[in-house]
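With one protein chain withheld, the remaining protein chains of the complex are depicted in position.
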Amino acid sequence: MMFKTSLRHLREGFKGTLRNGWMSFAAISAVTITLLLVGVFALVMFNINEISDNVENDVEIQVFITRTADESSVEKLGQNIEQVPGVSTVTFSSKEDELAKFQDQLGDDAAAYGTVEKDNPLHARYIVKAQDPLELEEVAQSVSSLENVDDVKYGKDYIDKMFAFFNGIRIGGLALIVGLTLMAMFLISNTIKMTIFSRRREIEIMRLVGAKNSFIRWPFFIEGLVLGMLGALVPILVIYFGYDVAYSALQPSLDQLNSDIFKLIDPSTLTVQVSLVLLALGAFIGIWGSTTSLGRFLKI
Amino acid sequence: MMFKTSLRHLREGFKGTLRNGWMSFAAISAVTITLLLVGVFALVMFNINEISDNVENDVEIQVFITRTADESSVEKLGQNIEQVPGVSTVTFSSKEDELAKFQDQLGDDAAAYGTVEKDNPLHARYIVKAQDPLELEEVAQSVSSLENVDDVKYGKDYIDKMFAFFNGIRIGGLALIVGLTLMAMFLISNTIKMTIFSRRREIEIMRLVGAKNSFIRWPFFIEGLVLGMLGALVPILVIYFGYDVAYSALQPSLDQLNSDIFKLIDPSTLTVQVSLVLLALGAFIGIWGSTTSLGRFLKI
Amino acid sequence: MISMQKVSKVYPNGVVAMDDLDLEIRDGEFLYVVGPSGAGKSTFMKMIYREEKPTGGQLLIDGLDVGKIKDRHVPKLRRQLGVIFQDFKLLPSLTVYENVAFALEVVGADTSSIRKQVMDVLNLVGLKNKARNYPDELSGGEQQRVSIARAIVNKPKLIIADEPTGNLDPETAWGIMEVFEEIHRRGATIVMATHNRDIVDKIRHRVIAIENGKVVRDEEKGAYGYDV
Partner (left out) sequence: MISMQKVSKVYPNGVVAMDDLDLEIRDGEFLYVVGPSGAGKSTFMKMIYREEKPTGGQLLIDGLDVGKIKDRHVPKLRRQLGVIFQDFKLLPSLTVYENVAFALEVVGADTSSIRKQVMDVLNLVGLKNKARNYPDELSGGEQQRVSIARAIVNKPKLIIADEPTGNLDPETAWGIMEVFEEIHRRGATIVMATHNRDIVDKIRHRVIAIENGKVVRDEEKGAYGYDV
């Protein structure tokens, strides 16, 4: 393809978008709406995923220390636990800490138990987090075989259920995003096909005047690209600025919860990535919609 | 409008749908996809709403009975509580029940507290549910002024937060459904407009031959109706049968949780309602899309 | 029947297609409109059936100021006349039969009478055997004859024919002219733009020649009159 011909196709592609003003507008707005939907859901899903990760990472193993262990062997145990492969953090909670927590829980009734304070029946504990929450079971087993460990607890059933639940959410979210994307692709290419369908007589005339299929196809290729990218513009802007706004609005109140779990993903990286994906998606669907639907009109 | 003319419009409306085969198909599938999305989200949102309601309705007031009250005055108190306006159910939990629950919570550590059993320091309680969870505060106040009530607790802060959270979900869900519906309306009417746009020359010819605007409009009205209703067909089938399947698959495992909270809405009524709404929506958007977009081609 | 006083038409792009035209067309007249390509013949006719509005002057049909009637009264006007368009303007998604029937349906005719009238007029233009075909399955001349059939099917008092024989061989053209003559004899007014010298010269009627949007000649029983 010669240079001047490429220029011509480029020019005609842009002109075509303008000439079919209303149709182009309809196609662009279809792209806009569906990509907006995909983009917003993607953001929501990424955040839900992030929070699920946080919850999973927050899972702890309670290591009850034998009541008889003296201070130095307790310290030794702590060091040993840190050596266990897969352990990320180890925190100590003394008998007294435990009693305070317990009384906290009881609230008003605590006074009634005043007597137990002098003969604290609770165990001191190590609270252990795993690097990978999925390895919790192995870590727990390794730890339980250490010296001075009375018992190891990590709510196996509960955690298994929780992981299953989060996996369900992840798979559901992924399915939703994929479904929405497919839907967007279908709707957009459908709309673009309609714009081309309404120009089938023009295409027929071009062929009758001797235009090669590629000659007809290139401007439509450009046009599809333009439609798709223009359509992706608004969603990108909404996501780029909107997520920043939403983040600034929500994160402070989530921070009040004083928990490591409810942390939204930082806007800086996420929005750029999602925007790029949307742009690529718009461009791809635009081109795909316009070139595939041309096929049926390019039979001589 | 004469009868034979109405017949003609009806006939032409159906024929029009057939004649523009590919365009009609594109419009119908746009309706199908968007209504499917709206319908599925509506179902999910209804269920989330239901579960939120269940959670809210599960909120209880703990009425601590004075330790000194004798059996008959405890019973009297129970009857008095039942008289309080807005109370729905009242359940009694004796000192011993409370202790059992407490020991249950403690698990292994319970043995250490063995001593407390003989001198149980806990209060007997009435557990009260309100008819309308929003009236919880008033109910709690009324109850607290009754005789033999030591204290009334219902976790005001927690409940307020929870209600705010659920309201957030409800409003978000409603906004989502409304947004999706508007999106569906826009996309569908857009698509239908395109089918009509591609026939603007035909419309022009009809006008030149002396057709009144209403004469041109009626077949398009019918056509829009047909497109919208055909497009609603698949979503309705999917929702009608799909929800049944999903319900049968999910509810049993939710039942295992042994809670009144995780009850999905029974399919029988819900799906019929949602289906009817979708049908009406499809028909409405179809007609709306086709008749409004005609306007600009009906200028003489 | 038609009275034009200083009618002018300037298209949005600035082309002056009609320039202060004065003309009277009497009831029952047969008028040829001749003139070179781009002279304004079609514009002249489009203003009569109100596809275009005059930009100046007054155009009266039976006393009605066509340039000023409300949009919603335009269909009524058009249904009273039969128009043969230079570019046929057939509905591509309707068969030949349906295209012709359409002109009767818009006036709310009976289904049974529609059937008979349509088949009669298709017979008249020699297209009875093409009734079930679609316009794009027809030859150019056949399409033109469908357009003619549609224009005459509801026996209008005024027929506007823009180049009705341009795609017809002489023999078929003469057949169509006989139909017009017959309709004219029954009292209808016919305004026909044409380039067909043979017809104008042989079937003598009033001839007006338009050039650059002006009437440059107006003769009773005139000839085509452009020498080559």
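Letters A, B and C name the chains as they come in the text, with residue numbers starting at 1 for each one.
FYI, contacts are C-beta pairs under 8 Å (C-beta built on N, C-alpha and C of every residue); 3 or more make two chains touch, one makes a residue touch a chain.
Remember, it's a predicted structure, so these values are computed and weren't measured experimentally.
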Problem - Chains in view that touch the one left out, judged over the entire complex - result: A, C
Practice task
Identify the residue among A:49, A:213, A:251 or A:292 that touches the chain left out of the display.
Solution key: A:213
Fill in the blank from the handout: From A:127, A:205, A:245 or A:272, the answer for touching the chain not displayed is A:205
Exercise for the section: Can you list, in ascending order, the chain C residues touching the missing chain? Expected result: 11, 13, 15, 34-38, 41-42, 86-87, 133, 137-142, 144-145, 162-163, 166-174, 195, 197-198, 224, 226, 228
Completion exercise
Across the whole complex, the chain not displayed is touched by chain A residues 2, 4-5, 8, 16, 19-20, 202, 205-213, 215, 299-300
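Please note the rule applied: only the chains that are shown with their structure count from here on.
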Problem - Most central chain, Cα average position - result: B
Problem - Between chain C and chain A, distance of the C-alpha-averaged centres to the nearest whole Å - result: 68
Exercise for the section: Express in whole angstrom the distance between the two chain centres, defined as the mean CA positions of chain B and chain C. Expected result: 63
